[in-house]
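Removed from the display is one protein chain of the complex; every other protein chain stays in position.
So that you can tell them apart, the chains are marked A and B in the order they are listed, and the count of residues begins at 1 in each.
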Amino acid sequence: MIGARRLRKAYGYAVVLDDVSLELAPGQCLALLGPNGAGKTTLLRILATLLRPTSGELAVAGVDALKHPEAARAAIGVVAHGSYVYEDLSALENLRFWTVMAGGDASWARLRSALQQVELDGAADERVRTFSAGMKRRLALARVVLGRARLLLLDEPFTGLDQQGRKWLSEFLLAFKIGGGALVVATHSFASGLGVADRVAILAGGRLLLDRPCADLSWEELRRLYDGLTELDGALA
Amino acid sequence: MTFYARRTWIVLWKDLLTERRSKENANALLFFSLLLLFLFQFALGPDRDRLRAAVPGLLWLGFILAGLLGLGRSFMTEDHNDCWEGLRLTPGDKSAIYLGKLLGNLVMMSGVEVVLLVLFGVFYDVELWPVVGPLAVVLPLGTVGLAAVGTLFAAMTAQIRARELLFPVLLLPAQVPLLLAAVSVTQAVLLGQPLADVAHWLKLLAAADVVYVVIGVLTFEFILDA
Partner (left out) sequence: MKATRALGWLAVVGVAAGLVAAFGYAPREAVQGNVQRIMYLHVPSVLTAYLAFALVLVGSVAYLVTRRVGWDRLAAAAAEIGVLFTGITIASGSIWGRPTWGVWWTWDARLTSTAVLFLVYVGYLLLRAMVEEPEARARYAAVVGIVGAANVPIVHFSVYWWRALHQPATILAPGKAPLAASLGLPLAVNALGFALLFLYFLTRRMEIARTEEEV
């Protein structure tokens, strides 16, 4: 699903990402951990084809994402800080817009069923302006699913959600994974990220310090490694 | 409908719907048109003939000023909630978005123009009804050029901090030939001359419109994308 080799992003002399390579297969979930400012968002944006790397190669869904970002985008869904919603439109209308833009079937029936899946069908005709952050997040997920994304890139998806919301989101992501989709979840929240992940990677100071299957490490080891690596990196920076 | 046409249409649909719900732009622009009326009158003084003689120029000046306001905001709805980013992530030829926005802007400008024409007719005592046919030819020709470049530059300046300053600075020099042409034709029309007399101007307007729209379609993706 993703084949990234030696990605590097520099703004003049400030290096934000350095020599980052990773691979992800369909049905896999990668948790990308790291402190704030480590470059997680930058990496995610590059994977989403929103940002061009200074150097390196990137293939997404079998397509060279740097040469043909357009083609790669059809398979990518992004749930980031901004929820991509138009406040004056209803949930249904928002979905209709984004689904048509993504080339999906935008019949009202299909849109409603997607809203049902994310438990927003009650508010289908309400203006999004009245939605809470959690509701907007769920709308974003409905949008992504309707667009037939096969790769989901999520940036801090658990923030702002209560206990129930987190549980719901974890289940949703799990179902997506089981359905054959690939996931990258970037988070600095250690606990939530790991629940769904098959592999964990730690990004600090723009470099990938760790990339291992979750099964290899126990929780405590991982915690220690995480604290150690990020502390070390903090000292070096 | 092709994928391209569906996307153009849905962008137009979204903008018209948003505008209908919020009514932010329409009301302000309408009121602005009314203000312009007074501004022009006060600037040119009470001499009715002087005002009448200046009407072709004032009309297009009014359109351009309203255009500066209205067009500059065409991408404002995309500012909230990172919708810009969402648009960039959509697959397919991005110029469909440009055309959708352009069509929306044309609708907006047409509304403003009709209002201004009516206001001019009423307040400046100008006989517009007899020449409504030729006017219906020159107005769209001039407006398409204004909107084509305006939509393109609006997309650009939406992403820059100094947008309120840069948008007029970039748009106005590009509007000079359109202004010259449109005013010349409008003047001829109001004097009762047949359109055939100013055919060269009309051809220039049409050619310019085609050029601007084509450039817009070809370069929009570079403005949107990294």
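Things to note:
One rule holds in what follows: a contact is a pair of C-beta atoms (placed from the backbone, for glycine too) under 8 Å apart; a residue touches a chain by one contact, two chains touch by 3 or more.
A quick note: this is a predicted structure, and the numbers were derived from the prediction, not measured.
Summary of contacts with the chain left out: across B:39, B:137 or B:170, the touching residue is B:170. Remark: the omitted chain is touched by one listed residue; of B:116, B:154 or B:181 this is B:181.
Taking the complete complex into account, residues 149, 152-153, 156, 159-162, 165-166, 169-170, 172-174, 176-177, 180-181, 184, 200-201, 204, 207-208, 211-212, 215, 219, 222-223, 226 of subunit B touch the chain not shown.
Keep in mind that, in the parts below, only the chains that are shown with their structure count from here on.
Across the interface of their complex, subunit A is touched by residues 3, 6-7, 10-11, 13-14, 17-18, 21-22, 77, 80-83, 85-93, 225-226 of subunit B.
Against subunit B, the residues of subunit A that register as touching in their complex are 48-52, 69-71, 73-74, 76, 78, 80-89, 93, 96-98, 100-103, 127, 136.
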